[in-house]
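Let me give you the structure first, and then I'll get to my questions.
For this depiction, one protein chain was excluded, whereas all remaining protein chains were kept in their positions.
Residue numbering begins at 1 within each chain, and the chains themselves are lettered A and B in the order written.
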Amino acid sequence: MAEKLPASLEKLNTEEYLLNMGPQHPSTHGVLRIILKLDGEVIKDVVPVMGYIHRGMEKMFENRKYDQIIPFTDRTDYLSAVNNNFAYVIGVEKLLGVVVPERAEYLRVILAELNRIMSHLLWLSAYGMDVGAFTPLLYIFREREEIIAMFELITGNRLTHNAFRLGGFKYDVPKTFFEKLEKFISHFADNLDEYETLLINNVIFKSRTVGVGVITKALALSYGVSGPSLRGSDIKMDVRRDTPYSAYSKFVFEIPTGKNGDTWDRCEVRMNEMRQSLSILQQAMQGFPQGDIMAKIPKIIKPPAGEVYTAVEGPRGEVGFYIISDGTEKPYRVKMRVPSFSNLSALKDMTVGFKIADVVAIMGSLDLVIPEIDR
Amino acid sequence: MTAFMQFLKDLLYDSGKAFGLIYDGGHKIWAGFNLPPLTLDIIFLLIAAACAAAFIAINALFIIWFERKISARMQLRRGPNRVGIFGIFQTVADTIKLLIKEDITPKAVDKLAFFLGPLLVMTSTFMVFLVMPFGKGLIAADLNIGVIYILAVTGLTVLGLLCAGWGSNNKYSLIGGMRSAAQIVSYEIPNVLVMLTIVLLSGSMKLGDIIAAQPTVGYVWMQPVAFIIFLIASNAEINRGPFDLPEAESELVSGFITEYSGMKFAFFFLAEYTNLFIAGALGAVLFLGGWTGPVLPPFMWFMIKSYFVVFLLMWIRWTFPRIRVDHLMEFAWKVLIPIALLNLVVTAFVIKFH
Partner (left out) sequence: MLKYIKDIITGAITLLEGMAITFKYMFQKPITLQYPEQKAQMTTRFRGRLVMPVDEEKGDNRCTACNICVKACPNYSIAVERLTDETGKPKPKAASFTYNMGTCMFCNLCVEVCPFSAIVMSEEYELAVYDRKSLIKDLVAEKYKLKGRKGKWWISKFKDEEQV
């Protein structure tokens, strides 16, 4: 929290005023609106206003067949399309009782981890912009472009991949994919070190982030904060390890955590997570099995009546799908649990007492994706 | 013929002498026509002012292009390359676009302050060029308080920024204006201290004398700390680099220039980049020996050195993240000023007992 005013200034008659940040503001990453109550530059209150791009996704799910929903899940959190697919697809497969072939499981993990790196890279570049460093963005987009090219090779699209199908994949991996992946793995660790020196370890960056926007352990748990924002507060919680889904139980990886739960810890956790993803990618590439890429699933997908909740560890946190089936072609209800929403709810406790510039830094460190919040 | 060649050579290498010739010759002709000599002085003044204005405009255009190119190369981009060779006319096209754009004045602004803002910023920037020694004798007025004059005049910029911030009637602009006032005022102090060190070394406040007093390599080798402080402080004073808080895009949208468009915006832009050049030129004059140098004409040396400092400032700008407003103040008062003071005291002692 901010330091107390000196005694000589306490009697000073200042006036609080409201500042409307967004929905069109360079650093709200979309159309989030934040009403700031300010005293000079110091923040007294924060009220996030959401819903500017509410599209009624969950209602749309109810009017689509099970396999038609997958491309819509891409569009909730467009930066981690694959992980959203993942959460939904394993849910429906659980309802159907389909066992996915191992090759498809491995490919799913590869895509999900690539997607995590891609999302974190975009976060890093956007965060650099938020704190005023423009240059890292253009370096980082070079690596991101490599990943996007890999996605394009496999799925055919660059951002909203619609990568997964119920039961596996439609097409097998192209041969050139692994060459590209190998090349990417070979140089990516060096690039990460470079970005760490350029941005994360920079003294100005550190002074902007260390001790800013602290989420304590208790606060994080009470708000349901998840993902790197939670792990920054020194809570070792990761869906990939706690309730392993798909092929994740076969890989060895660490869960990086921060110490103080401040903005810098969250950044560092994301950087280390990218390194861990890289190691998972390496393991998955080495052990990539032969076999089918698609399980046998019925032409008309009619899961038996029942309900299921499945969650995956997305780049921003726990992405969950709660699906209720009434035995017809279309789900009765699909509820999404999105990480950005719960992460945003902690914003007020993190920002009050800091300055305008810190709001930007803190919001950036939460890695919010607004379409995911509004859905 | 040789006299003419000599004149041309003088124009390049000893401009003061050449201009003296022109001045005397003009007056002789003028006297022949039996006209009062004052009118000719006024004409010469107007020509000089026009030349200065043209130089400022062209130089700003070039410096904007230079910055775009440098930043592009640092970011693995190509930068402007469509208009003219290497995109050199890109900034010209941009300027034309800005000039013919509609100049919007929002309804709720304080008209006078809104109008005065860009004007004051521009004026204070122009005024610095009065004492700028571009080359041997190529100086409008070598005031004996040159250094103080520069500090005083650049300090005026604050007024313009405050006018713009307050007059815009926009909270972002207001915060930007206030930030810039605080920033420029506090970074003026380390800048003054550094310049004082140089004045101590050279024993004069006249820019011409400072250049003359410098050894061939410049003061930068004697005063590396002062040079670094000067770079940081002047970077902060011209609201650039990691210190671009008044117009911090990710926080304040555009700070005090949020509401400006068209010509008025162009004024701010021009002033910003001219200020950048002034910072570079001051660095060249105070630390790198100004226009002195072998073979090339003094003017060229002056430009090369200025652009070198400008390049350093750009390099800093495109590498670092933005500093926060309270750290900015802390940095000025707790780091820069003590070091600058220490540097000043040490220099004084060395001069005294050397």
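Following the convention adopted for this analysis, a residue touches a chain if its C-beta (ideal position, glycine included) is under 8 Å from a C-beta of that chain, and two chains touch if they have at least 3 such contacts.
Not measured: the values here are computed from a predicted model.
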Missing chain touches which shown chains? A, B
Selected residue (touches chain absent from view) among B:Lys9, B:Arg77 or B:Lys101: B:Arg77
Out of A:Thr155, A:Thr257 or A:Asn272, which is the one that touches the chain we can't see? A:Thr155
I'm checking contacts with the chain that's been left out. Which of A:Lys44, A:Arg64, A:Lys94 or A:Arg275 qualifies? A:Arg64
Taking the entire complex into account, which one of B:Ser168, B:Thr319 or B:Asn343 touches the absent chain? B:Thr319
By the contact criterion defined above, which parts of subunit A meet the unshown chain? Give residue numbers in ascending order. 64, 67-72, 75, 135, 139, 142, 149, 152-157, 160, 162, 170-172, 174, 194, 197-199, 201-204, 206
Touching the hidden chain in the full complex, which residues of subunit B are there? Just list them. 70, 72-78, 315-316, 318-320, 335
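One rule holds for everything that comes next: only the chains that are shown with their structure count from here on.
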Dist(centroid_CA(subunit A), centroid_CA(subunit B)) in Å evaluates to 45
Touching residues on subunit A, where the partner in the complex is subunit B: 17, 19, 25-27, 41, 128-135, 137-139, 142, 198-199, 202, 204-205, 207-208, 355-358, 360
Listed in rising order, subunit B residues that touch subunit A in their complex are 71, 74-77, 171-172, 175, 242, 244-245, 248-253, 318-327
